[in-house]
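A single protein chain has been removed from this complex, and every other one stays in its place.
Entry: chain A
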Amino acid sequence: MTSEPIIHIENVHKRFGNVHALRGVNLDVYKGEVIVIIGPSGSGKSTLLRCINRLEEFDEGRIVVDGIPLDTAANINAVRTEVGMVFQQFNLFPHLTVLENILLAQRIVRKRSKEEATRIALDLLHKVGIPDKAHNYPIQLSGGQQQRVAIARALAMNPKIMLFDEPTSALDPEMIQEVLDVMLALAREGMTMVVVSHEMGFARAAAHRAILMDDGQIVEEAPPDVLFSNPKQERTKAFLSKVLH
């Protein structure tokens, strides 16, 4: 790990009307690190993740991604091409085939030729284990397959960082592992990842740090084994007692 963080979050505040969703969050993420964020619903973990690629605007503070501060529109778009995002609801484009889903941004944002973009897309579909679904529409795929396409779509942009917003929460239990396997493989390749998820198994296997958020703040951060088995803060203990069994 180098000394310069690839994501630098400094005293970030976010309000939704009267709700103070983020209350001064500070976090540095280094290249190649995998961070898992846990916490009760409404704790601000998804909001924090969405601030990193500015899907959510923040009211105070500073976020710098790969040396680019998130301030001007041009910078925000530059950051978004470096940061891939995977959503809880997959958000595949239903009017396009799997292949077209992966081609679209490559063609119009990265300006790749059709041949090059197609080659990259097919390679990625192979990597996520569904090379035979290229010409299907998203609705014809299972949830797990859709989420793997969504990961491939994000990876096609060659992001330096991948954000995962509860990627397995909308999946049937038997499909969770196939998505986690893809994420694990990605982590082993050295991808910088910030993952909002309660999948403790994934956290233990892949994460360098686990973070507990509550009430818009980071309560505790530690290596996942330490955080899960030996938490220091009462709030962490209380939360884990509800999640672990």
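The criterion applied here is as follows: contacts are C-beta pairs under 8 Å (C-beta built on N, C-alpha and C of every residue); 3 or more make two chains touch, one makes a residue touch a chain; residues count from 1.
In the analysis below, contacts and distances are computed from a predicted model.
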Looking at UniProt, which of "Amino acid ABC transporter permease", "Sulfurtransferase complex subunit TusD", "NADH-quinone oxidoreductase subunit J" or "Thiazole synthase" names the chain we cannot see? "Amino acid ABC transporter permease"
Considering the complete complex, of A:89, A:113 or A:169, the missing chain is touched by A:89
Out of A:7, A:48, A:154 or A:196, which touches the unshown chain? A:154
Have a look at A:14, A:45 or A:80 and name the one touching the chain we're not showing. A:80
Residue list for chain A contacting the dropped chain reads 53, 55, 77, 80-81, 83-85, 87, 89, 91-95, 104-105, 108-110, 137, 139, 150, 153-154, 157
